[in-house]
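A single protein chain has been removed from this complex, and every other one stays in its place.
A and B label the chains in the order they appear, each numbered from 1.
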Amino acid sequence: MNAIEVNHITKGYGKVKALDDVTFSVTRGEVFGLIGPDGSGKTTMYRILCSLLLPEAGTAMVDGFDVVKQMTEIRKRVGYMPGKFSLYQDLTVQENLEFFATLFGTTIDEGYDSIKAIYSQIERFRDRKAGALSGGMKQKLALSCALVHQPSVLFLDEPTTGVDPVSRKELWEMLAGLKQRGITILASTPYLDEVRRCEHVAFLDCGRIRGIGTPEQILIEFADIFNPSGIEHAKTADRIDENVIEVEHLVKAFGSFHAVDDISFSVKRGEIFGFLGANGAGKTTAMRMLTGLSQPTSGTGKVAGYDIRTQHEQIKKHIGYMSQKFSLYEDMTVAENIRLFAGIYGMKKEEVRGKMEALLRQLRFEDHANDLVGSLPLGWKQKLAFSVSIFHEPAIVFLDEPTGGVDPATRRQFWELIYEAASRGITVFVTTHYMDEAEYCDRISIMVDGKISAMGNPEELKQRFHQPDMDHVFTYLAREAKRGD
Amino acid sequence: MIKYLIQKEFIQIRRNGFLPRLILVFPIVIMCVMPWVMNQEVKNIRVDVVDNDRSSLSQQLVHSIEASNYFIFCGQKPTYQVALKDVETSRTDIILVIPPHYSRDLTNGRQPQVLIAANAVNGTKGSIGSAYLSQIVTANVAPTAIQSKVSALFLYNKHLNYKVFMIPALFGILLMLMTGFLPALNIVGEKEKGTIEQINVTPVPKWSFILAKLIPYWLIAIVLITICLLLSWLVYGITCQGNLLLVYLLAMFLALFFSSLGLIISNYSDTMQQAIFVMWFFVVCMLLLSGLFTPVRSMPHLAYLTTYINPMHYFIDAIRTVFVRGGSFHAITHQVLALLAIGSFMAAWAVQSYKKNS
Partner (left out) sequence: MKQFLSFVIKEARHILRDKRTMLILFVMPVVLMLIFGFAITNDVRNVRTVVVTSQMDPQTQAVINRLAASEYFTITTAVATPREAEQLIRSQKADMAVVFGQNFAARKSGVQFIVDGADPNMAQQWTNYATGIIAQSPQPIANSKLLYNPQMRSAYNFVPAIMGVLLMLVCAMMTSISIVREKEQGTMEVLLVSPVRPLMIIIAKVIPYLVLAFVILSTILFMARFVLDVPLQGSLLWIFVVSTIYILLALSLGLLISNIANSQLMALLLSAMVLLMPIVMLSGMLFPIESMPTILQWVSAIVPPRYYIAAMRKLMVMGVGITAVAREVTILSAMTLFLLAVSLKKFKTRLE
């Protein structure tokens, strides 16, 4: 018997068709991938299967029960982790987990083994409020909460967005363990290595199923979308040997906890500097000090020639920043957002007009200049946010996980934009959890436990640690982390 | 650059869909309904009469109560106890007990003792009601006594119309609600959405960010006051006795204070709920202690002292002087200066409490 049967499901919101005649089935005990770009209808599908939404047409059965008529039965049997799973920010890690465990009729102790791999990494923060955790750690806690019980069917809507590579591997090992116990798993992900770990995948695009098959079949059939060719990055030879970022013995402490623990490095003008590290290693904290958002506890630093301690407002004139959370104004149009931020940096009106046209052409946004930003798909928003952050031609741009949750094709376009900016002499300081992106950087540093444990260009690092690619280098270094114990 | 920030605030208000309607409709509804509600005039007092005399003179007294438009005559009751039951179930408010031998005493030139028992849970209503009633009784008993040589001239509000008193105060309440609560939610909202972070890494000076948030509320205040003035003229025929510019000036200063207060609270709050609750708390206290409902000089000394730092008090005082009494700038200099001082202090605090670097 199939664990999930979906027959001709259709669902629309107003005029927009979110799902259009979708049919697929999942056998019991299978790990099934539901993949597709942002806005393809994945979340709607999950909600229908969880009996949270009513389909307009078609039927769906989960674990032998109809999602329309047998709501109570379904809800007893499924586990669901929504894409924007949000925890109770004002409860501590432990309290969150306890609550969800009890909610699903189990206890932390009972479910501990099945979440140990991930929960152990955040366990020592168990008395910290969930709101104070970093983005990736929140996601890990959310995962622990969702997996603490063992339903017969598990729905995971992009569970690994913002999670570092090591933890992603651990999560999928956990899922494999669940599968052994006969739990059916339906998951979606933008990471190709995760897609490959599914037994079957369905590719959903604009509400329609474009193909169902084994991961390899789908990835080959739709290679243009999932596996775009790599980008050639012409290394600029004539780089001026001038440091735009210089940091020495930088420390940021919250109470007795040293989020950033004595780091020193420098970044040269025009470089693309990859700032890697596991969740909670201190990347965002370090970046906030460099961008003048927070004061260092000790140590010195200069960004664009200004002191991060005393001249933070000067620094802000010469940098661009794109935060983890999407942060353009969603209730304003594309053009209005560009004009606002250009105006803030004191750009001239005529200059803005000309540049904006060029930018919209480059992004192929000409027809969308007057669309509300909130109505754009995630990938577009990210590209737009990046373009806005370098619109005033800053010396340095800081990007905090700019491509989280974005599909491969869009990520590629994003990196084209980054290269283009770098070629104009803008220094790029970027954090990411995609190791293929790490390879695109001129130089990278890997942070572990608040310290920089390795720095150099990707080739050097691979050689130094005798690993085939950056993914392995990262895993090798991050597994050394002591904070996870 | 401040131009762009102001533009942004306006675009956001306009896009909200709900806010523009709120800004226009809310004052209209309030102005059309509240003056009728905010009426502490004592009228329609229900009276039970216990007539132990049952003479033509006592009947005459009952008739004059029936004729008065302050009172609604509820009927004769056999005993005081029965009437008291009526008070307890709130079927009546005042009991008038006419003693036996009322008419005999009167004709003999002795003074009969009439008892008025009023439900004084609401003290004002009880005391004013019994005062009215005793006037009627006195007029009945001694028609000449009342015509003493005392007369009263009520300035500014000859007909003692309660609306004249309350409408300028309503301006204050509306300003407080619209220019206080919306900014209180504003910065917290940006915090919750994460957009404030993006602003914080730009070189925007603190003061221009805050100023850009304040200016739209000034404009809202102007729109609001214009709507209010028009409605009070069209609906109630009540117009400003003094200089209209002074009304606008006062409104701007009050808006400065409340929007600064809103932004300060917003700066310190983490969630919208917190912001609203804290704002609500301050606003209610300020409102109650402002002299809007009750005269400040009747307050105990300690409470009276708080009015020195209560901008709402200065505003209410000044606007009534201008609007009702037709006072000139000279008459309200003191209040204007106080409002300006408190307003600027709060604006400075709002700038100071906005942290771009923590």
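Note that in this section contacts are C-beta pairs under 8 Å (C-beta built on N, C-alpha and C of every residue); 3 or more make two chains touch, one makes a residue touch a chain.
The shown structure was predicted, so the numbers you read here are calculated from the model rather than taken from an experiment.
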**Complete:** For the full complex, contacts between the hidden chain and the displayed ones involve A, B
**Fill in**
Where B:31, B:62, B:116 or B:339 are the choices, the one touching the absent chain is B:116
**Request:** Please pick, from B:203, B:262, B:311 or B:327, the residue that touches the omitted chain in the full complex.
**Result:** B:327
**Complete:** Of A:76, A:258 or A:309, the residue that touches the missing chain is A:76
**Asked** For chain B, which residues reach the chain that was dropped from this view?
**Response** 18, 22, 26, 30, 33-34, 36-45, 87-90, 111-128, 130-131, 133-134, 137-138, 141-142, 145, 148-158, 160-162, 164-165, 177, 181, 185, 189, 269, 271-274, 276-278, 280-281, 284-285, 288-289, 293-295, 297-300, 303, 317, 320-321, 324-327, 330-332
**Complete:** Interface residues of chain A toward the undisplayed chain are 47, 50-54, 71-72, 75-76, 78-82, 84-91, 95, 98-100, 102-105, 129, 146
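One rule holds for everything that comes next: only the chains that are shown with their structure count from here on.
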**Asked** What residues on chain B touch chain A, complex-wise?
**Response** 1, 3-5, 7-8, 11-12, 15-16, 193-195, 197-205, 356-358
**Residue ranges of chain A in contact with chain B within the complex** = 291-295, 312-314, 316-317, 319, 321, 323, 325-332, 336, 339-346, 372, 398
